[in-house]
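Every protein chain but one is kept in place in this view of the complex.
This part shows chain A:
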Amino acid sequence: MKKTMISLLLTTLSVTSAYAFDLNDLNNVLKQLPSNNTSQTTDNIGDTTKSNKLDPAAVLLGAIKGTSVDDEIQIGRQVSGNLLGASPLVKDAKLQNYVNLVGRWVALQSERPDLPWQFGVIESNDINAFSAPGGFVFITKGLYKKLNNESDLAGVLGHEIAHVVRKHQLKILQQSQIIGLGADALGREVKGQAALQNLIGSGAEIMSRKLDKSAEFEADRMGLVLAARAGYDAYGLPTVLEEIGHVAPGDSSVALLFKTHPAPDVRFAMLSEAVGDRLDNLPAGKELANRFYRIK
């Protein structure tokens, strides 16, 4: 349900980097991009058509501008790899396969069906879910155990898929002026995975950052619809929100979730307002409780 791609770039670089960076305005920064990037022009700098694997600034520009899916995936891969470094996948191949089947089917109902969607259940008793640019989606074992059927899972994954489809995390990066800093870093010939990590911040900390409230409500509305489009009972996501609402707010398993998301009761109420009587004529979807894979 949450993930954020904020970058602590400014802090990170000023504290940990040997370089001294100037905060140029965007135009000045863009002029510093290397001339050997043939896919760019000086007056249309963001339109990279190919991924530039080594230049983090170009990677970010391409991803944010939406011109390079490869760049977006590269950012998401870095963040996701860091998350798995903190919390590995649950060692249960059947579980992981099942979640990929459900997730891929739900993602196929979105505007970005062709991303290389990958889904994973991570080894944590926290109640949470995460996503990263490019189609990476994770759900904790703690949240998975709260689910009762396949439509619940579809609703939760739908929320995360919506964040990816709407590029909510990338927008946060943009807002934090990472473009300027990234281009400056590029000018100093900072390259490779380490540089990309610098741009993203420390470890997978970006996943503990808060998205805008309206982005969360939007992801809820979209997640509900994506699950319904996939033929599931549309009410899996609000059912899960109710489940989470039963966990005491002081419980440590929901500490990060509650820090980064509006309260589940509020999210439920917002869904209630958004749905109203709009889905009254929708044919009943499937819950598929029998097929739901239960963690041992």
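Here is the rule we go by: a contact is a pair of C-beta atoms (placed from the backbone, for glycine too) under 8 Å apart; a residue touches a chain by one contact, two chains touch by 3 or more; residues count from 1.
Everything that follows uses one rule, which is that contacts and distances are computed from a predicted model.
**Q** Of the candidate names "SH3b domain-containing protein", "2-acyl-glycerophospho-ethanolamine acyltransferase", "ABC transporter permease" or "4Fe-4S ferredoxin", which one corresponds to the UniProt protein name of the undepicted chain?
**A** This omitted chain is identified in its UniProt record as "SH3b domain-containing protein".
**Q** In the full complex, which residues of chain A touch the absent chain?
**A** Missing-chain contacts on chain A: residues 77-78, 80-89, 93, 96-97, 99-102, 104-105, 108-109, 113, 116-120, 122-126, 128, 136, 140, 150, 193, 197, 202-205, 207-208, 214, 217-218, 221-222, 224-225, 228-235, 238-239, 242-253, 255-256, 258, 262-266, 268-275, 277-280, 282-286, 288, 291.
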